[in-house]
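Left out: one protein chain. Kept in place: all the others.
And now, subunit A:
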Amino acid sequence: MYTFSNRLKIGAIVLMALGVVGMGVGFVTVPSTPEEARNMVAAHDDGHGDSHAEEGEHPAAASEHPAEDAGHAAASGHDAAHDEHLMHQLQNRPWSAVYVAAFFFFMIALGVLAFYAIQRAAQAGWSPLLFRVMEGITAYLVPGGIIMFVLLILSVMHFNHMFVWMDSEVVAEDALLQGKAGYLDPTFFLIRAAIFLGGWILYREVSRRLSLAQDEADDNRNFVKNFRWAAGFLVFYLVTESMMSWDWIMSIDPHWFSTLFGWYIFAGMMVSGITVIAIITIYLKSKGYLPDVNDSHIHDLAKFMFGFSIFWTYLWFSQFMLIWYANIPEEVTYFVTRIEDYNLPFFGMVAMNFVFPLLLLMNSDYKRINWFVVMAGIVILAGHYVDVFNMVMPGTVGDQWSIGIPEFGAVCFFAGIFILWVFRALTKVPLQPKRNPFIEESRHFHY
């Protein structure tokens, strides 16, 4: 049995407290009037050099904000409409920071769930030793899912302007959005979200129950049932994951569309999920809780991190290159704004998500070195956070982005909950399944 170390628990609580403070600062400092927003941006520009040097970020477009805002009518500079738009962007920032972090951690848990289901459906012989770790991580689906759902409800209730299509005034002026109103309907949106979350959580709970029941059983009935549930879940997941990505991420830029988008999100989700499995496994092993896990298991996880990083890059490049190549105006604005306003994060994340893992995890000896895998994993996780950031922020805060207190606060807060919840779930049952039919294979696993 695993016991939650006090140091880790306190660390998680401290993270959450810091996060609450950071997020609070974010919400308190938003402007409430257009004039205030204009002044804030002006002041921000004056202090440009200092503030950005600290953050280590240099958004090239920050000082030339007025006319660059593609797709909007603000061509006449500092008029009232622009100021109001600016105010909305600044007001969105703390919300988006929370949303990005909430989605990022939720996505990790969901990615782990998909990986877990694949392992079960594929009858993998190497991974059963890690099932309890995966089940521990997917425990976060419940709180993470609830938080996501609450955030979506708050958006529908107009606490923020992240999803412009939820604003009936905007829709009234926009023929394109009217055309999509059949799908982008707030009520239907929430119903869909409830179905997705319900289905995922249901599978997680059922699978966990069967997995624990298998330990006590004297036949393989629960194992077979779990196999069937995994296959069924994967079908459900294939469909709902795509729709979730259209709903929760793609509709932030409601004029833009890409058929690949759902699978692109999937790849990011898988690689982050597997990375977290590897990191937590290494942590637990270093504390002596997973005696049978050997470096071959770590090697396999690192191979998956490597493979899915490349798969993610493949999808990222396919989506980017095809839109760049054809250069059709209605699609290409998506990347135009990102390259102009988010140059460093946009290309930086490709380096973090592709170049780093490619170079670090190519060597098979390195994939067996724990600290090496952890280092690569941290780069990958940071890279995928930036990936989500790049997908959400341009549609909500535009060129008024930065990575500062609200963003760090939100990440700290959700990291805190994640650690607290996941490790609490890990303390519930022994970390090694007892009677999985493949457990012997997994224990002997050597590659």
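Observations
By our rule, a contact is a pair of C-beta atoms (placed from the backbone, for glycine too) under 8 Å apart; a residue touches a chain by one contact, two chains touch by 3 or more; residues count from 1.
Note that contacts and distances are computed from a predicted model.
UniProt lists the omitted chain of the complex under the protein name "Molybdopterin oxidoreductase" (options: "Electron transfer flavoprotein alpha subunit", "Multicomponent Na+:H+ antiporter subunit A", "Short chain enoyl-CoA hydratase" or "Molybdopterin oxidoreductase").
Checked against the full complex, the candidates A:N160, A:S207 or A:S242 give a single residue touching the omitted chain, namely A:S242.
Of the listed positions A:Y183, A:Y283 or A:Y366, the one in contact with the omitted chain in the full complex is A:Y183. Of A:L8, A:L190, A:L260 or A:V355, it is A:L260 that touches the chain left out of the display. Within the complete assembly, A:Y314 is the residue of A:F159, A:Y314 or A:F347 that touches the hidden chain. Take subunit A: the residues that touch the chain left off the picture are 123, 125, 176, 179-180, 183, 220, 235, 238-239, 242, 246, 257-263, 310, 314-315, 318-319, 321-323, 325-326, 328, 330, 437-438, 440-441, 444-447.
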